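One structure is given below, encoded as structure tokens.
Note that one protein chain of the assembly has been removed; the remaining protein chains are unaltered in position.
== chain A ==
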Amino acid sequence: MEPSELKRSKDSPNLDESTRRSSFPDEVLERVLSLLKSHRDRSSVSLVCKDWYNAERWSRTHVFIGNCYSVSPEIVARRFPKIRSVTLKGKPRFSDFNLVPENWGADIHAWLVVFAAKYPFLEELRLKRMAISDESLEFLAVSFPNFKALSLLSCDGFSTNGLAAIATHCKNLTELDIQENGIDDKGGSWLSCFPESFTSLEVLNFANLSSDINFDALERLVGRCKSMRVLKLNRSVSLEQLQRLLVNAPQLAELGTGSFSEELTFRQCVELESALSNCKNMYTLSGLWDAKGIYLPALYPVCTHLTFLNLSYAALRSDELAKLLAHCPRLKRLWVLDTVEDKGLEAVGMNCPLLEELRVFPADLFDEEIIHGVTEAGFVAVSFGCPRLHYVLYFCCQMTNAAVATIVQNCPDFTHFRLCIMNPGQPDHITNEPMDEAFGAVVKTCTKLQRLSVSGRLTDLTFEYIGRYAKNLETLSVAFAGSSDWGMQCVMGGCSKLRKLEIRDCPFGNAALLSGLEKYESMRSLWMSACNVTMNGCRLLAREMPRLNVEVMKEDGSDDSQADKVYVYRSIAGPRRDAPPSVLTL
């Protein structure tokens, strides 16, 4: 007998089930559970027993759906009657890199129709990689009178007209966050659609729209929305205009500047610096488009309390970055372009001991004459200075096994290690060996590793290491790597917590695909493109695992037997009915 069972029977030998249940009324349980925010905790709770399942579903107000096709809106609505906030993710991640056909799916509209009927009090909608049309945005704007927050990341299918509809109709809007979408920018007039009586906006992010907006309308909007804490401007807003906005919004916590490069008079510089220094609550700074080194000192007063600095659209040189970072001792997250080079990263190591996250993006993918960027030296320098580093995304032109070994020795707490050596299949540039030992070191040392992206020349040995050591790994991205099926088999067999696996251009075939047969139902999804998987292999998988959707995308002119792109995911909604002709569900 379990010790707990023993205790129970000793203490209350006569208690039967019904009495035990009534001593813990549902309302109390629901109240307690309503404090649970994490959807994983909630999932666990719902599995305890039927009562807990019910209590959980009645108390849940936010639902997170990682794959919009894993479940249908009707099923969601049936299970969770009181939802006010929905997060939905649609297309496979590789759609960000143009690997998914345009009309693939993940359209939000069917969801909105169900939500309008079942969740009329819906307040928040956060979408990632979904297709959303202007009609859907208009429908959204008029169907939910309490609607407060809209966040669109990496979505497509809509234009600024849709935004105009949101601005016009959503009287209680607190958040409008438009990031990195395939948006048809028809002009900036949408911003002028916020009524003059509208004052509730707290988050406004239109940094990735290109058109000019009516600055007077923006100035008035910012002026009357006293609770605004996040403002991310687009490039069309000038430095001088920024200063005018800041004067009216010193409470801002997150600022994305507009263009940071126009000619300012001395007096204007002083005014800008003064306006920025009044922003005592600012902890995030981004934008800084076309930043000119000479204006960066205006930022110094803000830098002292910054925790997140996003310079990924500002092509700074190493000396410019170094000067800026000298004023940013509290930085926890830093995004930069590789124009800062290794020297700039040395400055990171020297100035930012609290750094937890570093992302280095490549500046110039197509410029043949400029061969700069970062190497292993920069990463190593950061690792010496920033022992708390746990999230890295690093695009580099070269790397060595020894450097990575040093890095993880300095920073053993990596949870996210995404290394992209930009030449596919490039070996250790000093020893010419594969990069197997580098990733071996990562998985052996970083026991908390959740996400890994590998690159460079890799044999199956890398995947042996991953399967053997990466026991907490949840997301793995592989490109141009591996020698045989064995590599993928190691991963499928060893990584018990694996949830998302995306593979492109690797020599993994049917044996590899089928080695994960048992595993795919516990995963969110699998993506394999330009591998050696055939249609027959996919058909076999589909046949053996009826609760998986096995979708194949064919390229024009390809061999009939090859499965060019395969997307496998678990679903309780069955095969989807909105697939375009290029997507075959097996």
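The rule is simple: a residue touches a chain if its C-beta (ideal position, glycine included) is under 8 Å from a C-beta of that chain, and two chains touch if they have at least 3 such contacts; residues count from 1.
In the analysis below, contacts and distances are computed from a predicted model.
According to its UniProt record, the chain left out of view corresponds to "Auxin-responsive protein" among "superoxide dismutase", "IBH1-like N-terminal domain-containing protein", "creatine kinase" or "Auxin-responsive protein". Listed residues A:Thr174, A:Gln426 or A:Thr475: the one in touch with the omitted chain is A:Gln426. Within the whole complex, the absent chain has one touching residue among A:Gly90, A:Gly162 or A:Pro434, and that is A:Pro434.
Within the full complex, the residue among A:Thr168, A:Thr199, A:Ser274 or A:Ser483 touching the omitted chain is A:Ser483.
Within the set A:Ser46, A:Ser59, A:Ser95 or A:Asn351, the residue that contacts the chain not displayed is A:Ser95. For chain A, the residues touching the absent chain in the complete assembly are 94-102, 104, 154, 180-182, 208, 263, 290, 312-313, 315, 337, 361-369, 371, 395, 397-398, 420, 422-427, 429, 432, 434, 453, 457, 459, 477, 479-480, 483-485, 504-505, 507, 509, 529-532, 553, 555-559, 562, 564-565.
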